[in-house]
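A protein chain is absent from this complex, but the other protein chains hold their places.
Labels for the chains are A and B, by order of writing; each one numbers its residues from 1.
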Amino acid sequence: MIFGIDFASMILGGMAWGVVLFIVSVGLSVTMGLMGFVNLAHGAFAMLGGYIIVLSMRHLGIGFIPALAVGFFGTAAISMLFERTLYSRLYKAGELDQVLFTIGLAFIFIASLTVFVGPENQPVTLPPELRGQFDLGFMQYRTYSIFIIAVGVAIVVGLWLGFERTRFGAQIRAAVDNRRMAESLGINIDRLFSITFGFGSGMAALGGGLGAEFLGLDPQYALKYLVFFLIVVAVGGAGSIVGVFSASLIIGVLDFVLKKYVPQGGTLFIYALTILLLLWRPQGLFGKST
Amino acid sequence: MTATLLETRSVSKNFGALRAASDVTFKLEEGARHALIGPNGAGKTTFINLLTGVLLPTSGAVYLKGQDITTMEQAARVKRGIARTFQINRLFRGLSVLENVYISVAERVGAAPQMLKPAGARRDVIDEAMHLLETLKIANDAHHTIAGLPYGRQRLVELAIALGLKPEVLLLDEPAAGVPSAESHIILDAIDALPKTIGVLIIDHDMDLVFRFAKKITVLVRGAIFAEGTPKEIGANPDVRAVYLGQATTHG
Partner (left out) sequence: MSAMPTLTEHPAALALTRRHRLRWWEPLPWVLALAFYFLFPRHLGFGTELLIMVLFAISLDLALGYAGIITLGHAAFFGAGAYTVGMLAQYGIWTEPITGLIAGAAVAALIGFLSGLVLLRTTGLTLLMLTLCTMALLEEAANLGHDWTGGFDGLTGITIPPLFGLFEFNPLFPKTQYLYVLGVLFVCFVFARTLVYSPFGQSLTGIRENTLRMHAVGAPVRTRLVVCYTISAALAGIAGGIWAQANAYVNLSTLGLDRAATVLIILVLGGYGRLYGAFVGALAYMALAHFLSQVYPTAWQLGLGLLLVAIALFARGGIIGVGETLVQRLRPKMYQKQPPS
């Protein structure tokens, strides 16, 4: 029984980490699937969102949940500004230019936050009701982790409904499948890109804020977890929400379990698995094949 | 009796539920001047892709001079004498016109794997490439990069690259599309100047060009062969006129 509880708590911990991975990466996945854009500054938007959330709580005195909303909309607005003015110039450019541009952007974010806020970690203060332990019936577990998992499930259901049931979602799906066809059907691609990009960055901001409690939040965040975000997108398949969600959970739980049992070689295993998977299915688990 | 160069036997290709090629049995003879026509979406380019190995057929077989090449890789088919041009230019855009043709000639004469000799030392390759450009009347553009060239000239480079391979079978996918009509005769002249043994298959929408060029025409409709015959027969075929000629143009 002790083992069972141990195991369950490990799975829950991994799921919380996986959900954060999902919330951050889902925007990256859609950007890559929809626009074919390699956005290495995505982690920087997550970081920016995290900062907005933490700082607005500290300086505006608002609660955690309102701060999340501020982070979401603030980051979405800022990212849309970047999308319209800079990103859009590189949609037709090669991957190399996109990589360079977004690495550069990430550096600028890192340097700016270091200068204006400081290089140190920004702790997040959770509201009292999210602290402590939560009774699951068969065991106690950290309330905050349960909260994150619940939020993640709500988001994936919401996104799925939005994707499958709304007109806008149908437009995105059409554009992911065949951009030229979508354009010829009169879908305003520019507007679609802007809104999707802003929404994806807003999601990243939520992830940055929600995950700050156990991932930390300092200027290096922008690049520190980037490889994980990219792996999740590549494994799940760019442009697929179900894909990102499954990949996030798999990798989150795997990472958590491996770190526990093989603290040294865990990451090695994840890299190896990713390589094998991509060689077997270059388009990822749920990606459309080309 | 002329020999058959390229042949398909009951070739079909499915993309999911879509049947892009349906039981196509086709022969390209030595010295053929053959045209493949059909309405948009008839599967003409798919058929070329099946011949060149870009796509593998779902069923059926492809033969080159009697040898089964159904599963052979693209590059290997090129080495055996099949060359093609593309409907939309596929050129080395950042390189000069001469370098574009150099690459193709170097590949054919086996110069391309050389690492320790300068490319410029292969005068034979350069000379051959220049002569090709001369026959296509684009030698004056030889030093220009592709990106700065008018589309019509780019089409000629497209053809020059294929001719640089000295093919036995030449597949031309709308070679004159986008070429100003004043220049389209250059393409026909160049094809006329080819050795008579080469089999040429041309896809085009320009009926003037097709009827001037072809000695034999195959009509493809919805992935299947609809009619085949001399230009005269095809032009007089009421069914063909109904499905294709009448709909696409009012060519008399």
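Simple rule for what comes next: a contact is a pair of C-beta atoms (placed from the backbone, for glycine too) under 8 Å apart; a residue touches a chain by one contact, two chains touch by 3 or more.
For clarity, every value in this text was computed on a predicted model and none was experimentally measured.
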Option from B:Ala21, B:Leu50 or B:Leu165 whose C-beta touches the chain left out: B:Leu165
Which listed residue (B:His143, B:Lys215 or B:Lys232) would be found touching the missing chain in the intact complex? B:His143
Touching the hidden chain in the full complex, which residues of subunit A are there? Just list them. 32, 38, 86, 89-90, 93-101, 103-112, 114-115, 223, 227, 230-231, 234, 238, 264-265, 267-268, 271-272, 274-275, 278-279, 282-283
Against the chain that's been left off, what residues of subunit B make contact? List them. 52, 54, 74-79, 83-84, 86, 90-99, 102-104, 106-108, 111-123, 125-127, 130-131, 134, 139, 142-143, 161, 164-165
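One rule holds in what follows: only the chains that are shown with their structure count from here on.
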Distance between chain centroids, defined by C-alpha means - subunit A, subunit B (Å): 48
